[in-house]
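Okay, structure first, notes after.
Only one protein chain is missing from this complex, and each of the others stays in its spot.
Should a chain be cited, it is by its letter among A and B, assigned in written order, with residues numbered from 1 in that chain.
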Amino acid sequence: MSAEALRTALFWLFAALSLALAWSVVGNRRLLRAAAALMGVLGCSAGFYALLGFGFLAGVQVLVYVGGIVVLLVFLVMLTRTQALLEDEPTPWRHNVGVVAALAFFATNLWALAGLPDAPVVGPALGGDTRAIGRALLDVGATGYVLPFELVSVLLLAALVGGIAVARKVDPASQSAEADHG
Amino acid sequence: MTCDHSAIVQHAWVIPALPLLSFALVGLVLRPLNARLAGAVAAAAVALSAALGWWLAFDYLQFAPPAEPLPTLIPWQVEWLRFQDGLRIDAGTLLDPASVLLVVVVTTVSALVHVYSLAYMKGEPGYGRYFAVLNLFTFSMLGLVLAPNLVQMFVCWELVGASSFFLIGFWYDRPAAVAASKKAFVVTRFADLGLLLAILLLGQAAFDVRTQLGASAGDSQALDFAFLGRADVLAALAHQAPVLGGMTALTLGCLLLFVGGAGKSAMFPLHIWLPDAMEGPTPVSALIHAATMVVAGVYLVARAFPLLAAADGVLTVVLAVGTFTALFAAAIGCTQDDLKRVLAFSTLSQLGYMMLALGTCGGGDPAGRSAALFHLFTHAFFKALLFLGAGAVLHAAHTGDVWHLGGLRRKMPLTHALFLLATLAIAGIWPLSGFFSKDEVLAAALHGGHPLVFAVGLGVAGLTAFYMARVYLLVFWGEPRREASAHVHEAPLTMVLPMGALAVLAAVAGFVPVSRWVALPGTAEHAGIDWLVAGPATAAALAGFGAAGWLYGGDLGRSDAAVARLGRLYGALRHKFWIDELYLWVARKVMFRLVAAPIAWFDRMVVDGTMHGVGLLTRLCGAGVQAAQTGQAQAYAAWALAGGLAVVGLLWAAGRAG
Partner (left out) sequence: MAENLASGATGLHAWLLVTSALFSVGVYGLLTRRNAVGILLSLELCLNAAAVQFVVFNAVRAPARVDGAVMALFVVAVAAAEVVVAMAIFVLLYSRRRTVDVTDLTGDGPGHAGGAP
């Protein structure tokens, strides 16, 4: 089996797997399972990245996304004590709206795709070069990303502070006063 | 005509600017901070203005040797509104003998009234507001007087009307004051409509003339007094085709102009607001409703005099209205009980005198115009003095009803002396100022070929002496008739001093050769005192004094008997011929019911109904949209997605179409 054939096979494997898991993410009535399925989808995406030759991205995907963010989501499921609950099925109306919206979106994408010439997706390019990503992130030139990069750090800081401010324990006295005025 | 003027002539605009600045400062900054300071600043600003006014007058009189007519100058003007070439409105200062005279009168009386008010209004809650509006009034009046065109005059005209409204309604917690201010506002607005129409009509006609004149029109603008006074323009205006009912635009415009002037100067039948305006503070009555604002109508007619003289028959209307008002108001003045109301009717009567004088010029000799301005000048001083004296009485006794007063001469000797002087001045006793100006008015009537008017003028002179002596005797002689008038005290010095200054002016103003200064070219010279006129006039005044002395000087029973004898006539006079009632009846029964009510119905049903319909439609749309505002983030996400897809769809459609 040639390398190209292996890549094709892996692609279709990941594609099938991620679609199936994605279905579970949106459809599973048990949230914890949905979160686990999301973990799988993200893992498949890491596989995609690797297939495209972006090894560093694949690593980040696994370490940060799967290992960090989704674990946070799992915590969230547990903190809100919904892990044992069976979520209600969506009402038919909701279900229909969701289906129509998703299909409309997909159809639009297909239409856009039809206007796009197909092109072979070649193997590893410069994307595998972690140094290139680092340089691009800190490049102050016209094609660099230093400003968004810094903005993202501010965003993360703001999210951190905001998260603490929102979830901080409020002492009962001021909370009751707040309730009186609210 | 711009270069070699002295500083004050060049910068005469400072005179109105000072009160305006002070108005802004006092009204916006000082009023809430410190009322005393506000009053002091306001008075100081106007006093400075008055000093500059006198300086201006002295410098202006240096211009020409007395033989020559004094020049008409516009030393300063800026473009204000430009409609098109030839119809540009400037703001500026027009200096001619009449406007300089009025500047002196307005600033002087205003400054004295400001000083007087410092004491008179002490302790009033609206102290700062009072002075701010008084400043605004002074500015507006000066702007009116100095206006080089009809539009600036109209704007200032409305501003003095507004100031008058604010000041009549100064005590806005008194229903009578509120009603009086509304009445003054509505009646003068009604007349101002005439002035506005006159401006539009004359502006259009004069603009046509200006277009015909072509190059010879020069830089003059259609609504400038300088342009409207030119002989060729007047001739062209007089020969225009009639516009309405056989009248040319000139005649119709001048009639409407006079309607405006008659409203402000409270000529019959628009006089009804002035007696009620006495609800305002007395110094306001002295300044606005006696000395300055109410003469604006006279000034307007004098200013636009060449136009009126060129228009057919308008001066006859002025003469008739003036003469009737003089007699009518003097007769009513004899029967009123309130001191200030008597003075108000006296003002009406004297304004009628001035209008009468203007109206006598139909024969071509503009001597009456000089007489009117001269009488305006002297009247401002003695009438302001009378009002300030009445204010001192009111201040001390807290009532203006002459039947409650009495015997005040012992308690208020200074006020008594000053009031007496003013009474003699208004009655026209030599050598006080009223004698000279009244003499000129009557002489103008006699020599202008109006013997009947002359006779009426004599009668009015007698009535004037009678009603003034009546209130003077009732207030200052006899014994106190009520408790209030028994415990009065002399007015404070801040009030007596301005009165003293006015008394000096009222005494000597007659010797100022005003009528020679303001004379238009072509006025017949007449030297000295015409005893053919002055003799009968003085006799009439003395007769009036005698009658009043006999009726009111001793036994008041004689006056009661006389009232009983007059019967119905007395009742009619006392009720001012029921003119207020007539107007109310017309307003309520005719205008409200036949005009206002259908309009109100239309407004409520059709105009409001349309608006309500639109509102209802909007609310229904809102209710429809409200259904989408569920507060459900997912619904919003769905809408956002739909919107995004719609944009893509539009792009697609546009791509196909393009």
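Keep in mind that, in the parts below, a residue touches a chain if its C-beta (ideal position, glycine included) is under 8 Å from a C-beta of that chain, and two chains touch if they have at least 3 such contacts.
On a predicted model such as this, the values are computed, not experimentally measured, just so you know.
Participant: Check each of B:A51, B:L213 or B:A638 against the chain that is not shown and name the one that touches it.
Facilitator: Of the listed residues, the one touching the omitted chain is B:A638.
Participant: Contacts of subunit A with the missing chain: which residues?
Facilitator: Against the missing chain, subunit A presents residues 4, 7-8, 11-12, 15, 18-19, 22-23, 25-27, 31, 34-35, 38, 41-42, 45, 48-49, 52-54, 56-57, 60-61, 64-65, 68-70, 72-73, 75-77, 79-82, 87-88, 90, 94-95, 97-99, 101-103, 105-106, 109-110, 113-114, 116, 118-122, 125-127, 129, 132-133, 136-137, 143, 145, 148, 152, 155-156, 158-160, 162-167, 172, 175-176, 179, 182.
Participant: In the complete complex, the non-displayed chain touches which residues of subunit B?
Facilitator: 630-634, 637-638, 641
In this text, only the chains that are shown with their structure count from here on.
Participant: What whole-Å value do you get for the distance between subunit A and subunit B if each is reduced to the mean of its CA atoms?
Facilitator: Using C-alpha averages as centres, the distance is 82 Å.
Participant: Which of the residues in subunit B come into contact with subunit A in the complex?
Facilitator: Subunit B residues touching subunit A: 638, 641-642, 645, 648, 652.
Participant: In their complex, what parts of subunit A are in touch with subunit B?
Facilitator: Per the stated touch rule, the residues are 97, 101, 104-105, 108, 111-112.
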